[in-house]
Every structure is written in structure tokens, then in C-alpha cells.
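For this depiction, one protein chain was excluded, whereas all remaining protein chains were kept in their positions.
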Amino acid sequence: MKQNIHEYLAEFDDIPGTRVYTTARARKGYWVNQFAMSLMKDENRKRWLADEKAYLDEWPKMTQEQKDALLARDYDKLLDLGGNIYFLAKVFSTDGKSYLQAVSTMTGMSVEEYRNMMLSGGRSPEGLRSKKKGY
Amino acid sequence: MKQNIHEYLAEFDDIPGTRVYTTARARKGYWVNQFAMSLMKDENRKRWLADEKAYLDEWPKMTQEQKDALLARDYDKLLDLGGNIYFLAKVFSTDGKSYLQAVSTMTGMSVEEYRNMMLSGGRSPEGLRSKKKGY
Amino acid sequence: MARITAGITSSHVPAIGAAVDLGNTQDDYWKPAFAGFDWTKEWIMKPENKPDVVILVYNDHASAFDMNLIPTFAIGCADEFQPADEGWGPRPVPVVKNHADLAWHIAQSCILDEFDMTIINKMDVDHGLTVPLSLMFGQPDAWPCKIIPLAVNVVTYPPPSGNRCYNLGKAIRDAVESFPEDLKVQVWGTGGMSHQLQGTRAGLINAEWDKKFLDDLTANPERLRKMPHIEYLREAGSEGIELVMWLIMRGALGKDVRELHRHYHVAASNTALGHIVLEPTE
Partner (left out) sequence: MARITAGITSSHVPAIGAAVDLGNTQDDYWKPAFAGFDWTKEWIMKPENKPDVVILVYNDHASAFDMNLIPTFAIGCADEFQPADEGWGPRPVPVVKNHADLAWHIAQSCILDEFDMTIINKMDVDHGLTVPLSLMFGQPDAWPCKIIPLAVNVVTYPPPSGNRCYNLGKAIRDAVESFPEDLKVQVWGTGGMSHQLQGTRAGLINAEWDKKFLDDLTANPERLRKMPHIEYLREAGSEGIELVMWLIMRGALGKDVRELHRHYHVAASNTALGHIVLEPTE
């Protein structure tokens, strides 16, 4: 029953195209995610939209790479840098974008193509379950 | 092993001179205790000491009975009204009083008498364990 | 005595909340998604079914809790909770009124049963909690029952195991059954089913696996409580892990249940929408 935490975490790396929000990622993305949380306040959203770079200057502990990815709305990159989608949702919601719109940008598909894929049953799990076992 | 929560809580009423900080007391004393927490900030301590009544006016959800007991530093009463000693510690610490000084006020002894009792081994538990069983 | 009268599960996709709030529930895209809740909406308001209290198991999506505070199980004990501002203003839904007496009772009872609960007295509640209320109750001026929020961490790993969730459900059942007031209490499990909100694998839907999950939720929960997290992630996408929360609902219903209603629809935004209504038969 009792599973070793190292084995537990190692299994996650075997899933294609997926970055599980482990504590290692949470620590790396701490300031990105705290920044995103700040956009839950309307006055902060207004300041952010009025001058994004100036607002980012208020977050000295974020790396430049993280700031650039935020400015570019590069969500896939932000996940690599420790961002979490539920935190980042405050960023795309502030832009007036939905989860579907934001998530589709990570897939190499247009929003329309992605939306149609979802309407026709979504992405098949075939071959996407395990890198090692390829099923 | 598994104990019913009602029986668990009922046992506490059998201890003489003791108000266990159950959730019922916590709910009753919510605003007294939140008020006390506010004294962890130096600017609030200054405002409280400068005009206690005015500071209490900022806590409309506290009952008048609770406010009066705070003004009187009646810690025994405050415990009856849902206060907790660790929260109230912010009140007597702000007064420059120690736990020993504040606690002694609830015993009917002078600080000196209480201090001496503690130095001679403290209060014996004999007869103070159970109201019903009197041991 | 209070008793658990039913269990409901449902996805809590934020776009569903937006569709309700913007009046889009009858357009081509949303109509089939909402249609599957018509049965439940009628059933739940019948006097014999209407709950006095719903214990609403959900996860906070970085709204009340940020990276400074990650409780595994947080039970809301305040008198009321406001809808959270998740970046586009709070949802225009009624305030959530708690049955604080029962909430505190459950908190105490579960801690005595060796569940390491966190008691929360101040928090806003996000789409994870309010979307299921909209699905089951529509758009009333006030929610027709009291709601006890039970927030489960499924964001930062590890979330609690399925087994732990199931056992918490059992402890909640014991707590409810030892509460003296005569109350009909429902437990709702929310989140899921298949969805992945990230990367090149985004949009993954595994209908076969989801349907087996629904089958076993009714008939074979013993399989589900032993399911490791990695299976949820592999089979149902990275956010499919939310399904562990359904096991709290299932644990609270006791060994045998009757399935009253089921709805499965692909897709609501990025997600396979799953919904089931169960009744304990013991």
C-alpha cells in the first residue's frame, strides 16, 4: 500500500506532454503564481493592463524569463517555468479569454480546430498514456 | 477506539474551574479573539492604549458584555464569553503583564501568593480532577 | 437525526458557469450539456428529495488558497461565503449560506476520527463550488439549502489518495448520523471527468475509462479507492485527478447504492462532463 514518494513522483515524467504540478514545480513557479493571484483584484487588473512592464517591476523575485513569458502569454513556457494553469487563469481571464482559448494555444492548433476536436469527442488517449510503454 | 464527539465534549464539563476551548466557545468568542489578534501590530496597540473605547468601537460585532470585560481586564469573564487565553495574551502583553500576572487574577489570590504557590510546587490536583467523582 | 439521503457528482467546468450567467444554456453548443441535468433539477426540488444541507466537496482553483497555504482537507465553518473574483469579477450567484452547526460538528467529529482537518472561517468560493449549484438549482435568488464547503487539494501534488478520500466520506457519514437535528443531507462530489488543461496532450478525453469509472462508482467502489493517482493522470488527463473527490461522496453513502440518473457529455469546454445521482440503499 505504502508507496515511496520518489517512485510516485518519477512515474509522472512518463506521461507525454504533461507537467504535473509537483512541489518542485510549485517552488520554481512561486512568484509567477503569486503574481497571477494578484489579478483577482480589479484595481490590480487595471494597473496590469495599463502598463504590464511597470506592474511586473513590482515582482522583483520573478525571473526575467518568467516575465517575458507572461508578457508573451506563452502559457506552455509558463508551465515549464513553474506556473500552474489555475493561477495563470487569472492572467487569461483578465484578457477576457476562456480556458478553451488559452489552453488551445499550447496544442499547435487554432482555437477553432481545437474546439472542433473537442466537439468530435476530444483527443484520443491512444499512444499518449506512457512514453516508455507507448500505449 | 472511535469515540462519539458528544461524549467526548461532555466529559470536559466535569473538570472543576475549567473552560475547555471547544468550537462552541470559539464561535462565541470569535470577535473577542480576533480583536485580541489585532494587538499584534504596534500601531494598533498604540491606538488601543490611547483610547480603548474608541478602538472597541471599531469592533461592532463584539457584544457590550465582551467589551466591558475587556475594559475591566476581567480575564475570567472573558473566558466565559468565549475568549481564549492565547488570544487574550495579546491584551495583557500590551499592558506589559506576564502570563503569571494575568493568570493569577483568576484565582482569587494576589500575584505574590500565586507566585509563591507555584514556587512551592503549584496547586495540587487533589479533588480538582472531577466534579462528579470528587477526586 | 440527520441522515445522508443522496449523493450527486458533477463536473464543475467554469465555462458552464459563464453559459448560465450569460444566458447561453439553450444555444447549440450548450443545450445537450445542460439537458442531462433536467431530470436532476426536477427530482431535487421535490419535497421528499430536497436537501436541507449539501456537503459540497470541491477543489479551490487558486482562489481562496495560494501557494502560501495548501490544506489537504479544509472545511468551511463560517456562516457564509462569497463567490470569488477569479479574474473576471465574481459570478452573479447568491451568497453561500452554511449550516455552521453541522459544519463544526463534522469538523470536530472527523478530527476525533483521526482526519487532520483544517478549519476555515474566512474564504471566498470559486467556480468549483458555485457551478454545481447552478447546474442543480438554476438561477434562484437564494440557494434553496444550506451548503457546507469541503475543499480538497487536488492542485499541488500529492493530493490525498482515493482511499483516504473514501474513508473521509465514511467519517463524514458517521458525523452526520450523530448530529441530533432532523436533516436531509446530500454529499456532492465535483470536478472531473477526463480533462487536461495543458501542453500538447490538452483536450484528452477517455470516454471508455470515464464510463467505467461511473459504473464502478455505483457498483464497485472498492476498485476505485485502490486506484493510484498515476492512473487518473494517464487515462483521464492531468486534471482528471479531480475525480478522487467523488470518492468522498461515495464513501459517505455506505456500501450499497442505487443509481437514479446518469449523464455523460463531451465536451464542455475542455472537459468530459459527467453527472450521476445515487441513493443509499442500506
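Per-chain residue numbering starts at 1, and chain names A, B and C are given in the order in which the chains are listed.
Quick note on the criterion: contacts are C-beta pairs under 8 Å (C-beta built on N, C-alpha and C of every residue); 3 or more make two chains touch, one makes a residue touch a chain.
Keep in mind it's a predicted model, so treat the numbers as computed, not measured.
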item	value
Displayed chains contacted by the hidden chain, counting the whole assembly	A, B, C
Residue numbers in subunit A that touch the chain omitted from display	2-6, 8-9, 23-24, 27, 30
Residues in subunit C touching the chain absent from view	67-73, 108, 111-112, 114-122, 156-161, 163-164
Touching residues (missing chain, whole complex) on subunit B	3, 5, 8-9, 11-12, 15-23, 26, 30, 33-34, 36-37, 39-42, 45, 75-76, 79, 84-87, 89-94, 96, 98-100, 103-104, 106-108, 114, 117-119, 121-125, 128-130
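Keep this in mind: only the chains that are shown with their structure count from here on.
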item	value
Computed distance of Cα centres, subunit C from subunit A, in Å	24
Centre-of-Cα separation between subunit C and subunit B, whole angstrom	39
Inter-chain centre distance, subunit A versus subunit B - centres from mean C-alpha coordinates, in Å	48
